[in-house]
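Quick notes on the structure that follows.
Omission of a single protein chain aside, the complex is shown with its protein chains in their original locations.
Chain lettering (A, B and C) follows the sequence in which the chains are written, and residue indices restart at 1 in each chain.
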Amino acid sequence: MAFEFPIRVYWEDTDASGRVFHVNYLKFFERARTEWLRSLGIAQQNLREQTGGIFVVTSAQLEYLRQSRLDDQLIVTAKLQSAGRASLTIEQQALRINPEDPSQEPELICTGFIRIGWVNGTTMRPTRIPNHILEQFS
Amino acid sequence: MAFEFPIRVYWEDTDASGRVFHVNYLKFFERARTEWLRSLGIAQQNLREQTGGIFVVTSAQLEYLRQSRLDDQLIVTAKLQSAGRASLTIEQQALRINPEDPSQEPELICTGFIRIGWVNGTTMRPTRIPNHILEQFS
Amino acid sequence: MAFEFPIRVYWEDTDASGRVFHVNYLKFFERARTEWLRSLGIAQQNLREQTGGIFVVTSAQLEYLRQSRLDDQLIVTAKLQSAGRASLTIEQQALRINPEDPSQEPELICTGFIRIGWVNGTTMRPTRIPNHILEQFS
Partner (left out) sequence: MAFEFPIRVYWEDTDASGRVFHVNYLKFFERARTEWLRSLGIAQQNLREQTGGIFVVTSAQLEYLRQSRLDDQLIVTAKLQSAGRASLTIEQQALRINPEDPSQEPELICTGFIRIGWVNGTTMRPTRIPNHILEQFS
């Protein structure tokens, strides 16, 4: 089961093609990951103050399948794909709710595999993810 | 005489109306102010490391007069309007070069009056602008 | 009574000073205006398809009073200040909920007066706001 987070498309998200600017799905994925972490009790600003560590994105793979537009209602998901000692890979999707019939299966717009590494927030060096964080994912 | 900085309009700057998203002129003004400060020998990252202070925007007044679009070439200006002990007011304009005839007078797209205050970068409290910075403007 | 819209601060909203980048309050105000219009039955994408008209921002006045940061929960308001034949002025505020005690009065972070004009979406010429839209505000 993936975590689901609703995101509305605003003017700021669109470009002159009339669609959501491709870069912005990466923002949507970041918002959904943050809310997913928060739902597991992991608040990033607090974590940084307590442990000195932060998650940083180390790689991203995106596939753009369909379009979304102004006023669209999206569902953005996050799910742990794999966990290492110093990094996690998160599988994410942006799905579009059919505005004429919200009961229909949402349409898959964009998929992402995002790897995040745990680093010391000052030196930016990779570090082992603290156990109390890793335990939230099992 | 105002400082002039060229800015090209990219996909990221536009919205679904086909024009530059109104918010982004405030980004363009920030870029031009930064380059204007740099041209006066004021590098913000260095300043922060040396003095602990940073400039923050305390107010902004924007008038949107005309439109600009993808691929447009803009000139963004910055000029000191007034200087106080802890803040400066900068007058800025975004002008559009006529792509069919660049020798024509550029068209005024957006104007801004931006007040920036000098604050302690840790406490965010207003402080007197260091003299060696103020001297750059006279 | 102002319309209220909750906005969470994500990494994308912050800058290297550790605070919300000043430009992004203008995005937050746009989101809240859009939701306020939607709450009045005014969906901008539909309107454009039906009337050929769109709202564009013609001026903005912003005052930055305090700071907000990553993970902060904001309330962004929208309220009609005045209505003309071809433009509306909207008064907006961004307020920060105290994370330690959400029952406390939220702190005022940023205020804005945003004037939006109704224009033909193709020619971008100002036009009278259709009556059925104006009626939503009274």
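Definition applied: contacts are C-beta pairs under 8 Å (C-beta built on N, C-alpha and C of every residue); 3 or more make two chains touch, one makes a residue touch a chain.
What you are looking at is a predicted structure, and each value in this text was computed from that prediction instead of being measured.
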Inset, instruction - May I ask which residue of A:Ala2, A:Val56 or A:Leu134 touches the chain that does not appear here? - result: A:Val56
Inset, instruction - Tell me where the left-out chain touches subunit B, residue by residue. - result: 8, 10-12, 27, 30-31, 34-35, 38, 43-46, 69-71
Legend entry - Positions on subunit C where the hidden chain makes contact: 11-12, 14-19, 21, 23, 69-70
Inset, instruction - List the residues of subunit A that touch the chain left out of this view. - result: 17, 19, 22-23, 26-27, 30, 54, 56-64, 67, 121, 124
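Note that only the chains that are shown with their structure count from here on.
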Inset, instruction - Indicate, using Cα centroids, the chain positioned nearest the centre of all protein chains shown. - result: C
Legend entry - CA centroid of subunit A to CA centroid of subunit C, Å: 25
Legend entry - Computed distance of Cα centres, subunit B from subunit A, in Å: 32
Legend entry - Shared-contact residues (touching 2 or more other chains) in subunit C: 27, 30
